[in-house]
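For this view, one protein chain was removed and the others were kept in their places.
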Amino acid sequence: MAETAQWTPRSAWAGIAQPGTFGAAGRGGVTATLLEGHGLASLIAAPGGAEALARRVEQSLGLALPTAPRIVSGAGHDVIWSGPDQWLLRARSRGEMPSLIAELARYAAVSDQSDARAALRLSGPHLRDALAKGVMIDLHPAAFAVGDAAATSVAHLGVQLWRLPDAAEGPAFEIMVARSLAGSFWSWFAASAAEFGCRVVAGRG
Amino acid sequence: MRITCPYCGARDAQEFSYLGAADPVRPDGMAAAEAAMADYVYLRDNPAGPHRELWYHGSGCRSWLIVTRDTRTHAISAVEPAKVRKAGEAA
Partner (left out) sequence: MSAQPFRLASGGLIDRSQALSFRFDGKSYGGHAGDTLASALLANGVRLVGRSFKYHRPRGILSAGPEEPNALVELRSGARREPNTRATVAELFDGLEAVSQNRWPSLAFDLLSLNGLFSPALVAGFYYKTFMWPASFWEKLYEPLIRRAAGLGRAAGAEDPDHYEKAFAFCDLLVIGGGPAGLAAALAAGRTGARVILCDEDFRLGGRLLAEKREIDGRPVAEWLAAALAELESLPDVRLMPRTTVFGLYDHGTYGAVERVSDHLPQPQPHQPRQRAWRIQAKRAILAAGALERPIVFPGNDTPGVMLAGAARTYANRYGVLPGRETVLFTAGDDGWATARDIAAAGGKVAAIVDARADADPARKALADRLGARLFAGGVVERARGGRQLDQVTIRDASGATHALACDLLAVSNGWNPTLHLTSHQNGKPVWDEEIHCFVPGTLPAGLAVAGSAAGRFTLATALEDGARLAREALGDLGLSVAAAGPVPAADDEPCGLKPLWRVTGGKGPVFPGKAFVDFQNDVTDADVELAAREGFRPVEHLKRYTTLGMATDQGKTSNLSGLAIMAEQTGRTIPQAGTTTFRPPYTPVAIGALGGHHRGKAFRPVRLAPTHGWSSEQGAVFVETGQWLRAQYYPKPGETDWLATVNREVLAVRETVGICDVSTLGKIDIQGADAAAFLERVYINGWKALPVGKARYGLMLREDGFVMDDGTTSRLGEHHFLMTTTTANAGKVMQHLEFCHQVLWPDLDVGMVSVSEQWAQVTVAGPKARKTLRGVVDPEHDLSNEAFPYLAARAVTVGGGIPARLFRISFSGELAYELAVPAGYGDAMMRALMQAGAPFGITPYGTEALGVLRIEKGHVAGNELSGQTTARDLGLGKMMSSKKDYVGRLMANRAALNEPERPSFVGFKPVDRRERLRAGAHFIGVGKAATMANDEGYMTSVAHSPHLNHWIGLGLIRGGSARIGEQVRAYDPVRGGDILVEICSPVFLDPEGARLHG
């Protein structure tokens, strides 16, 4: 019988991106953090069931489900609007996903998506310049506030992205892309960020 | 072209895919005559002017939308979620 130890999960970024630097030396225009280890589930409220679901999420996680393209974050969880009466629930710790899914399944169609996305946190003084090479929506601070989220297309790839509070080094966003497309996404991102210099670090979701 | 998704906001048309006229109503397949279903499947008006049509926001919120677009100018005068609209019609 197979040993548990053999079942080592493989990162969505394995073989695609690794910590280090690339592009213009000494500029540090963009920092990319490879996010690992989060839990993720999609939630679809039943017809007329959005309010009940929202109450449950509020009780369990202390988060108010957004009714527009926004992210609402707490200490251990985020809820991200992903469509009418649809959300993504992200947990910092993957371990609690089974119980969370079981709990919420009474209020919504819940599907585990913990392995379905490759995720990045991006920051840096030139981040917006790099993103503008593929993101087709307006990320200017006046148009896209902290906490705004969007499902959109980047370089012909579907993504979900949202704006975090500005970091010390500049604006900050998180972006998620389908796991199978992580390589194509990184090909575009690396080409787009190279002129500003990019630092890649490993991190936790 | 830009389409203002009622949920996601103004987006490039590249995020959407087009289906066709929004108004034909699918007859019940058990009750309808073949001719009525053939009309629904094949027959479409081709107006020079405002046209209500279905677009799918596949790269965004995955909503089917009813877009009213002037076929002569591409001016878009209304965008509504099909689900809300169709549910209203059925009710």
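By written order: A and B. Residues from 1 in each chain.
Quick note on the criterion: a contact is a pair of C-beta atoms (placed from the backbone, for glycine too) under 8 Å apart; a residue touches a chain by one contact, two chains touch by 3 or more.
Worth saying up front: this structure is predicted, and the values here are computed from it rather than measured.
The chain that is not drawn here is touched, among residues A:17, A:135 or A:200, by A:135. Of A:18, A:60 or A:180, it is A:180 that touches the chain left out of the display. The set of subunit B residues touching the chain not shown comprises 1-2, 12-13, 17, 19, 26, 28-30, 32, 34, 37-38, 40-42, 54, 56, 58, 62-64, 74-76, 81-84, 86-87, 90. For subunit A, the residues touching the chain absent from view are 1-4, 6-12, 14-15, 23-24, 42, 44-47, 86, 98, 108-117, 132-136, 138, 140, 142-143, 155-157, 178-184, 187-188, 191-192, 194-195.
Rule of thumb we're sticking to: only the chains that are shown with their structure count from here on.
Listed in rising order, the residues of subunit B touching subunit A in the complex are 7-9, 11-12, 14-15, 58-63, 81, 83.
Subunit A makes touch with subunit B in their complex at residues 68-69, 82-84, 86, 136-137, 150-153, 158.
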